[in-house]
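Of the protein chains in this complex, one is absent; all others appear in place.
What follows is chain A.
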Amino acid sequence: MQLEAMYQEVILDHYRNPHHKGLREPYEGEAHHVNPTCGDEVTLRVHLDGSGQDATVADVSYDAMGCSISQASASVMADLIIGKPVKEAMAVGEEFLALMQSRGQDIAPDEDVLEDAIAFAGVSKYPARIKCALLAWMAWKDATARALGEAS
């Protein structure tokens, strides 16, 4: 059974009890992303403190429909980036993207940066599921770009 390697306890915990779920006000940017191969959807809002380069992620709220991987990923991501400067949060996103594109190769992901998100390493072995794990991250990137565009 390879299942345990993919569905780490951390992932199942976040799936069963997602953090920061639900759409909240206020927000400066919103994005709706869909995975067209399976129909999974996420609507995600970003609330920033400050503007431009110095902005900080004050809140990330979302409404999502999808598999355990996409749901857990949204929850872990919100935990990770709320309270971080946007620049730093973007760097975490890049690190997560690199992990997802590793195809299960040993790339020694930085646990200090990724924290709980490191649990998704097993997902990278399944090309069909990588998109699930990235759905919320892509929506966040998009919503943040919109928020920054409006704030500046």
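Methods note: a contact is a pair of C-beta atoms (placed from the backbone, for glycine too) under 8 Å apart; a residue touches a chain by one contact, two chains touch by 3 or more; residues count from 1.
In the analysis below, contacts and distances are computed from a predicted model.
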Worksheet item: According to its UniProt entry, is the unseen chain "ABC transporter permease", "Hemin import ATP-binding protein HmuV", "NADH-quinone oxidoreductase subunit M" or "cysteine desulfurase"?
Response: "cysteine desulfurase"
Worksheet item: Of A:I69, A:A89, A:L114 or A:A147, which sits in contact with the chain we cannot see?
Response: A:I69
Worksheet entry | Contacts of chain A with the absent chain, listed as residue ranges | 1-3, 6-7, 12, 37-41, 65-69, 126, 129, 132
